[in-house]
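The complex is shown incomplete by one protein chain, all other protein chains being positioned as in the whole.
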Amino acid sequence: MATHMQTFTMIDIGKTAIVDKPIPIPGPNDALVRTTAALICTSDVHTVAGALPVENGRTLGHESVGVIEALGSDVNGFHVGQRVAVNAVTPCWTCSYCQGGYSSQCQGLLGGYKYTAQVDGNMAEYFLVPGAQANLALIPDELPDEAAVYACDMLSTGFTGAENAQIKIGDTVVIFAQGSVGLCATMGARLRGAGRIIAIEAIPERIELARRYGADDIIDYRQGSVVEQILELTGGQGADAAIEALGSPHTFEAALASIRAGGTLSNIGYHGENPEPLKLDLMAFGLGMGDKAIHTGLCRGGSDRMQRIFRLMVTGKIDPTPMTTHRFDFVEVQHAFGLMANKQDGIIKPLITFP
Amino acid sequence: MATHMQTFTMIDIGKTAIVDKPIPIPGPNDALVRTTAALICTSDVHTVAGALPVENGRTLGHESVGVIEALGSDVNGFHVGQRVAVNAVTPCWTCSYCQGGYSSQCQGLLGGYKYTAQVDGNMAEYFLVPGAQANLALIPDELPDEAAVYACDMLSTGFTGAENAQIKIGDTVVIFAQGSVGLCATMGARLRGAGRIIAIEAIPERIELARRYGADDIIDYRQGSVVEQILELTGGQGADAAIEALGSPHTFEAALASIRAGGTLSNIGYHGENPEPLKLDLMAFGLGMGDKAIHTGLCRGGSDRMQRIFRLMVTGKIDPTPMTTHRFDFVEVQHAFGLMANKQDGIIKPLITFP
Amino acid sequence: MATHMQTFTMIDIGKTAIVDKPIPIPGPNDALVRTTAALICTSDVHTVAGALPVENGRTLGHESVGVIEALGSDVNGFHVGQRVAVNAVTPCWTCSYCQGGYSSQCQGLLGGYKYTAQVDGNMAEYFLVPGAQANLALIPDELPDEAAVYACDMLSTGFTGAENAQIKIGDTVVIFAQGSVGLCATMGARLRGAGRIIAIEAIPERIELARRYGADDIIDYRQGSVVEQILELTGGQGADAAIEALGSPHTFEAALASIRAGGTLSNIGYHGENPEPLKLDLMAFGLGMGDKAIHTGLCRGGSDRMQRIFRLMVTGKIDPTPMTTHRFDFVEVQHAFGLMANKQDGIIKPLITFP
Partner (left out) sequence: MATHMQTFTMIDIGKTAIVDKPIPIPGPNDALVRTTAALICTSDVHTVAGALPVENGRTLGHESVGVIEALGSDVNGFHVGQRVAVNAVTPCWTCSYCQGGYSSQCQGLLGGYKYTAQVDGNMAEYFLVPGAQANLALIPDELPDEAAVYACDMLSTGFTGAENAQIKIGDTVVIFAQGSVGLCATMGARLRGAGRIIAIEAIPERIELARRYGADDIIDYRQGSVVEQILELTGGQGADAAIEALGSPHTFEAALASIRAGGTLSNIGYHGENPEPLKLDLMAFGLGMGDKAIHTGLCRGGSDRMQRIFRLMVTGKIDPTPMTTHRFDFVEVQHAFGLMANKQDGIIKPLITFP
């Protein structure tokens, strides 16, 4: 077996490179996975831009699937050679946050998000899976890697958005932005029984996918006030729920204003780029007494979560693969990353495959 | 305006007739509706068979839509001539049950179910809507009567089954029986994000519709133990949730045995025909400590409920009309009722139209 | 019977007077109540100060109990002479908000709050109860008026705060401010099973009551950063839930910062006085991904709500009467209102009695 591997690494703020590193050796609770497919995430773009404090030399990536290469001594029920996926969030499952049902906040705020943020990421030829007993998920035979890889972050995050929106059957749900996470939130809203889905988006390729995934109405923010357009579509009532899937102050504020009394704003957008506080307009906030709720969340991890998402793909209830607008070999990852950073060429998600 | 109308009436146990009655006069909180379309419900078959104590001379029916003919003095925001529907359940919305969120149990057990059980039903040329302010629902222009009429009972009851099953995204859900309510529960399970839907059914026409509405696997109870077949399909684990949509002791017991620890059995089948107690096998019941839940429910009513269901139809997310296997004029209602009672001719739901 | 009555009325912004008005005549769904006891609420102070747009000549007050003097023709199950209470919130119970379980938001944002805001209040010798069938609550014989009157707003609002905080058994809960609503939130947190209750307060009389009602720790905001004090008390973790019962930007922001990832901020403070948007500090907000929730709510009304609160008082599980620091005859209401406006003389709640 090889001792070294190629990794896609942040070498400084604003700089990435393919870097050669030793293949890591799994501890008793880890698994070592040989990567077969991965997706590039906008979060990594933010990280490289300096929005998330990460030490130089850290491998990037948190959306990878592959084949088990080695298993720690305490990991049972798996064997070398199985096709597996691991979520971007890899909780310890034992701390008080995990025991209490907040495994994404493992050991504290956002603590379940370990790849890149706390340890090397998995945009590399090999990667470790911490807490493998709970975090390693077998990929069903029927499911190709290029579909399974969407469960690692995109689908789980989008579904978190829909779950936290507390959608009731027949609700009107607005989703702000239809990038890959927003598109997955649209799928999620449909999966929870939304009666009418209103998507805010202006890019034609994304609008087309939004409709495919369940959006009934599209609002173009360039055509005037988004809130007014939503109120007009809903007879002045506003929506029952809104999902913020962009991470901008403007969309957050519009989302709050777009929901009716008793409605829920579910935030999954990352608000780490703009250091200013978000604002709650008093009327939009119902003066603090309007039975409005604001929920926030991070991608949910663990093998059970992954298997639920795989099940939806196996039965054909969802298909994320049309979001793959570009495909690259791992050797081209730098180029792919550049496209993602600049949102060029109608890109939604670039798939990276490994030899 | 006419003073008399034709009604489909139970004249004695086992006997129905078209009976001429005076058109009722709405009280201050009522509406009077001229019927345009209605569905026959198996519940009425049970009622005529004597399962529900009802006085002779009671008009049958609780799934009708029509046009407002007159409005009580305290009903605001509607006008004569509008197309409207009313749910089978017509709560008062003011008693402690209604205030507490259990409007189907208005004033006590099953008390929201007033048509036929407490007052004349609405399989008649005209009918009253009690509590019209909350119970009258405008039918959207885009929605034909023959679709809207499914919101009166079938869809609302099936969705209640799915809601009470507390489905999480990706769950495996088993639905016992695919009559019209079971089919609507299948739609409901899909609307709540079930990952895999297993339907128990043996009649080819129903199996075909079940697949169309989201069933991934069909189990034929004639092929051996249903519970064993479910365990086999789920790797020995059992389902996350089961919906009992038939109302038989056998399916109820199988439903309990088919769910895993932590699972939910949602009952919407009517168990009023067999006077014997239902049984909870101790192992299936987890010795009372398996974190299994049994939920029961009745169709949910009210204009808000109706509008949510209409919304799903208007956006094309559900289409109940393929369940209409037969169509009759109101003058043929006796014949239609006989078909329904005997489940002849591949019948699922017969639509009754009014001149 | 008399035809005129004395009312405590806002005659202009900043001005109140005792004004003579005709005793109102109940419509078919109303009740007319002769007042026996009432409380003055800080909300009325805000109203008179101009924070809530109200037309001049509007009777103030929304916390009154009394005796039925007359009943509308559609109100059943009550009779003249019964002792009754009505909540500050009097929903219609029929609109889509009410049907959906958000009766405090009846017909739209804060719409259940009708007294003073939409119609004459009930700090008067007589008052009307709209929607009396659902909104009139019999006072149990064992319960004196001066206890029952706390159910009208204080207890129901405080409990809303505790309910929305989604307290789990053993949670650590922080409550910001121990005025009458905050004290009721403290009772509410105890009723939901909080393991440790931390109250923020500096006034000795309020601290004493806070301890009596279940507060385990008191933080004085004058002793340094409240957030730091909370973190110190909780080993750096923060609280599981925080209840904002003051309505100030500073306490709102501190409440958000004081909860751990996965925690809930429940707001019941009225934020209508300061026109500036509230701010969500990004770290306190967990960058929008910390599984933190912000819930907002208004006092819950209806006879069922009132009876639940009465039950707790009858069984001795709560006793609000120690909050009554002052007592006045109705003729002294102007003086009492002045004390409340200036928070003089250690006042918490002044009770007004009627001859």
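Each chain gets a letter, A, B and C, in the order it is written, and its residues are counted from 1.
Rule of thumb we're sticking to: contacts are C-beta pairs under 8 Å (C-beta built on N, C-alpha and C of every residue); 3 or more make two chains touch, one makes a residue touch a chain.
Computed from a predicted structure; not experimentally measured.
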Sole contact to the chain not displayed, among C:Pro22, C:Gly50, C:Gly81 or C:Gly170:
C:Gly170
Among A:Leu32, A:Cys98, A:Ile230 or A:Ile352, single out the residue that touches the unshown chain.
A:Cys98
Residue in contact with the excluded chain [from A:Arg305, A:His326 or A:Lys349]:
A:Arg305
From the list A:Pro28, A:Gly50, A:Gly81 or A:Gly236, which touches the chain that is not on show?
A:Pro28
Given that one chain is not shown, which residue among C:Asn29, C:Thr59 or C:Gln307 touches it?
C:Gln307
Which chain C residues touch the hidden chain?
159, 162-163, 168-172, 188, 190-193, 195-197, 214, 216, 305, 307-309, 311-312, 314-315, 317
Under the stated touch rule, tell me which residues of chain B contact the chain that is not displayed.
97, 100-102, 104-105, 108-111, 244, 247, 252, 260-262, 267-272, 274-282, 285-298
By the contact definition given up top, give the residues of chain A that touch the hidden chain.
28-29, 74, 93-96, 98-101, 103, 131, 133-134, 302-305, 307
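In this text, only the chains that are shown with their structure count from here on.
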Residues of chain B that touch at least two other chains are 305, 307
